[in-house]
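What follows is a set of notes on a single structure, which appears directly below.
One chain of protein is taken out of this complex; the other chains stay put.
Note that the chains take the letters A, B and C in the order they are written out, and that residue 1 is the start of every chain.
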Amino acid sequence: MAGNSFGNLLKITTWGESHGPAIGAVIDGCPAGVKVTEKDIQKELDRRRPGQSKLTSPRNEADKVEILSGVFEGRTTGSPISLMVKNKDQKSKDYSKIKSVYRPGHADFTYDAKYGIRDYRGGGRTSARETIGRVAAGAIAKKIIPAIKINAKLLKPTAKLIDKAKKENDSVGGLIECTIKNVPPGLGSPVFDKLDARLAHAMLSIPGTKGFEIGSGFKCVEMKGSEHNDEFQIKNGKVLTKTNHAGGTLGGISNGMDIVFRVAFKPTSSIALKQQTINNKGKKEVIEIKGRHDPCIALRAMPIVESMATLVLADELLIQKTI
Amino acid sequence: MAGNSFGNLLKITTWGESHGPAIGAVIDGCPAGVKVTEKDIQKELDRRRPGQSKLTSPRNEADKVEILSGVFEGRTTGSPISLMVKNKDQKSKDYSKIKSVYRPGHADFTYDAKYGIRDYRGGGRTSARETIGRVAAGAIAKKIIPAIKINAKLLKPTAKLIDKAKKENDSVGGLIECTIKNVPPGLGSPVFDKLDARLAHAMLSIPGTKGFEIGSGFKCVEMKGSEHNDEFQIKNGKVLTKTNHAGGTLGGISNGMDIVFRVAFKPTSSIALKQQTINNKGKKEVIEIKGRHDPCIALRAMPIVESMATLVLADELLIQKTI
Amino acid sequence: MAGNSFGNLLKITTWGESHGPAIGAVIDGCPAGVKVTEKDIQKELDRRRPGQSKLTSPRNEADKVEILSGVFEGRTTGSPISLMVKNKDQKSKDYSKIKSVYRPGHADFTYDAKYGIRDYRGGGRTSARETIGRVAAGAIAKKIIPAIKINAKLLKPTAKLIDKAKKENDSVGGLIECTIKNVPPGLGSPVFDKLDARLAHAMLSIPGTKGFEIGSGFKCVEMKGSEHNDEFQIKNGKVLTKTNHAGGTLGGISNGMDIVFRVAFKPTSSIALKQQTINNKGKKEVIEIKGRHDPCIALRAMPIVESMATLVLADELLIQKTI
Partner (left out) sequence: MAGNSFGNLLKITTWGESHGPAIGAVIDGCPAGVKVTEKDIQKELDRRRPGQSKLTSPRNEADKVEILSGVFEGRTTGSPISLMVKNKDQKSKDYSKIKSVYRPGHADFTYDAKYGIRDYRGGGRTSARETIGRVAAGAIAKKIIPAIKINAKLLKPTAKLIDKAKKENDSVGGLIECTIKNVPPGLGSPVFDKLDARLAHAMLSIPGTKGFEIGSGFKCVEMKGSEHNDEFQIKNGKVLTKTNHAGGTLGGISNGMDIVFRVAFKPTSSIALKQQTINNKGKKEVIEIKGRHDPCIALRAMPIVESMATLVLADELLIQKTI
């Protein structure tokens, strides 16, 4: 209701601010008996944290996950799984100037408008660190659907473009394509919770996303029905379609083909160039956001895209057991 | 949970199949004292029904709505509002052949895969008639947010292209842009229920949609941060941004600018041209879908897009009252 | 959220007022392929309607149920099941005087306080006719758990006491005991959704209830642990307990013993005797509630108690499939 939870049967709630004592997630509804270790989760977290390559920001945090509940002797017990990562290396002073200034592209103004109060340190609740909980939860969800393979890759920009943006103290957008293989036909719910709709929801909930398309996506606008319709056939004893403009779903339910979708990420909002803005009194300000910022947020977003897709698929697999 | 409901505080549940006795919706959580008449709802329903222009399908149904509960002496009482439209003019025989054949682009196969049973008459639950309940509910939600103006327009295709597709017994995709004006800053929820995420969910739940983008959308991929960031300014005493690449939200919360998003609709799947397919025994079949079908589903989708957006906005307005 | 829905995976939403055009329920989440006919539902509805014996009120309504969706060729399809009963024999004039007078024991005042508007005809939304939807839904839920047997019986009062109350233009309370047999161990959820907690919720949601107890119930207050603890044993190869003070659950989860609970019903609030009260302007009034009213609401409540228990059990059975 308040926006911090995702999922129906497999429900994740994330909590925490960038510069609070810790950040974490509670996963409820995970079936009992699933093998999970801190190492499994850590592996995924390590993929999303900064400092992975010279293209990402140098902020170096261990982001070490602790399992606080719900796992006993290496297996889930059916009780809620509480995961926590302590915040370190916070350099609070770096952020003190943004207390009252609204950074372009950030949620400073809108959180003030909504709540009348805001933890301004490092973006507070709107920091990308919130996605730590998502990735940790995704690592667990992955164990529920071991046969399904979810991979996301960066289609754009090139390393060269990212490097150029960095040198110019600027940033650049990005495009990620995610492919999900081995999805059995029948996953997804009717009408409002179509698999596409839930994936779109999941993806647009990732900070910095501006668009989602599945299968033919926006190209379908120019296509004819005779072109777009994927004809059914039997292949290796399976019902498959000859083409995959649908992107793996029909009527919001998986059809056994690969699920293929793309997500657009805007350029990083925090840039070191001068920007015009105002403060919370309405006074004009000029801001330069110094510090450690990725020139392209999409670069580190692959594990987040994969985790959110995993959460949707695992949830729908559980729902399917009740039908 | 089962996919037939949408909304948090303002919750709509739709029910009904194309060729059952009736189709409808229950709206729960509508505040008390809101003026609503059957006429208000009928006006919106009349916008979505077929036979509106020579470009849409000639199926002529009254789609007359009845308010069965929740409204007393012209005002909502806070009790659930039950709306019903009886199904008429069903021509059941037209659909008898599709009992066992999987139509390309339709959910026949996936519903069989999911449920093991399917009301095959006229698409059953997956018929576009299901959206009647959404539009009726949207008409009520509109009364909750009278100041907010939601309009959707068809950007593509041209009338000429639609006419051409029709003559060729084919169909064509479409692109709708929706603009929402007068949204106060602060609407939308954090993290998972960002306004963009909920709108994306709502739009991708509409039959035939393949993509959603907000503000700069997929164009942001090629943009730089210095270009994309919307600088804040004070104008007429209000906090506004100079540009609107964000499309009206920051961090998933409305920023007072127009909300602008686009939705891609695939070409109508039902076409009269010959298509290769299989039946539910895996045997090859050739199918020609005769009958009354719009050559472009986007043509009739504007009121559905608007209704779903209205439901999201009204819901978030109610949520905002609790913060 | 707005209070008109019950259940998690198997969700029922009731709608309708006593004197509106109809009353009904939508059941969402019923598994596909369950055999259901209008006759099955009608049989249960006939048990709850008035005019069943000389002890109940003579209002004679057919209460004929119509299945509007979700059932195809005698089986559920997994789509929402919409059930409707048209209101007849309403004698609206009988109720016109209560427009502004607050009847003792009724919700007239509290609905005014909550909503500022109220459908006063026949109790409107608070009429016992709302339970029609519950009983109809219960008839469907019964099909999901065919092995589990749920029976409720009236422990008090005697027929003689009811007859006496009727003759005195008064009413009398009642006590119902419900026994659920053949519950497999393991049903119910931990912590907040204990089976006992959900049954208590379900029972106290029935109009006119004032108490719920399970197993030893309030008698446990005077008992010692050595007395109250049910010792485990193996009997016919099953884990059973020697006594059943627990009433069939431990830690909120069924233990394989009979679930036994009791529900207290207050005396019918509508009585023909003179009562002091006030109207909605705060002015004193004397009221005599003439008309057809049961002298003991518990008399007709057995099918409602059974239906609500059935809904809880069927829901938990579905949840158990996901663990």
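Here is the rule we use: contacts are C-beta pairs under 8 Å (C-beta built on N, C-alpha and C of every residue); 3 or more make two chains touch, one makes a residue touch a chain.
The structure displayed is predicted, hence computed values, not measured ones.
Colleague: Among C:S18, C:T77, C:T126 or C:T310, which one is in touch with the chain left out?
Modeller: Within the whole complex, the residue contacting the unshown chain is C:T126.
Colleague: Please give every residue of chain C in contact with the chain that is not shown.
Modeller: So the residues of chain C touching the missing chain come out as 1-6, 8-9, 14, 102, 104-107, 109-111, 113-115, 125-126, 130, 156-157, 165, 168, 170-175, 184-194, 196-205, 207, 209-218, 220-234, 239, 241-242, 245-247, 249-256, 264-271, 273, 275-278, 282, 284, 319-320, 323.
Colleague: Residue by residue, what part of chain B touches the chain that was omitted?
Modeller: Missing-chain contacts on chain B: residues 1, 9, 29, 31-32, 78-79, 190, 318-319, 321-323.
Colleague: Tell me which stretches of chain A touch the chain missing from the display.
Modeller: 1-2, 4-5, 8-9, 11, 13-17, 20-24, 26, 28-29, 32-33, 66, 68-70, 72, 75-82, 84, 114-119, 124-125
What we mean here is this: only the chains that are shown with their structure count from here on.
Colleague: What is the distance, in whole Å, between the centres of chain A and chain B, each centre taken as the mean of its C-alpha atoms?
Modeller: 25
Colleague: Tell me, which residues of chain B touch at least two other chains?
Modeller: Where chain B meets two or more other chains at a single residue, that happens at 1-2, 4-5, 8-9, 14, 114-115, 125.
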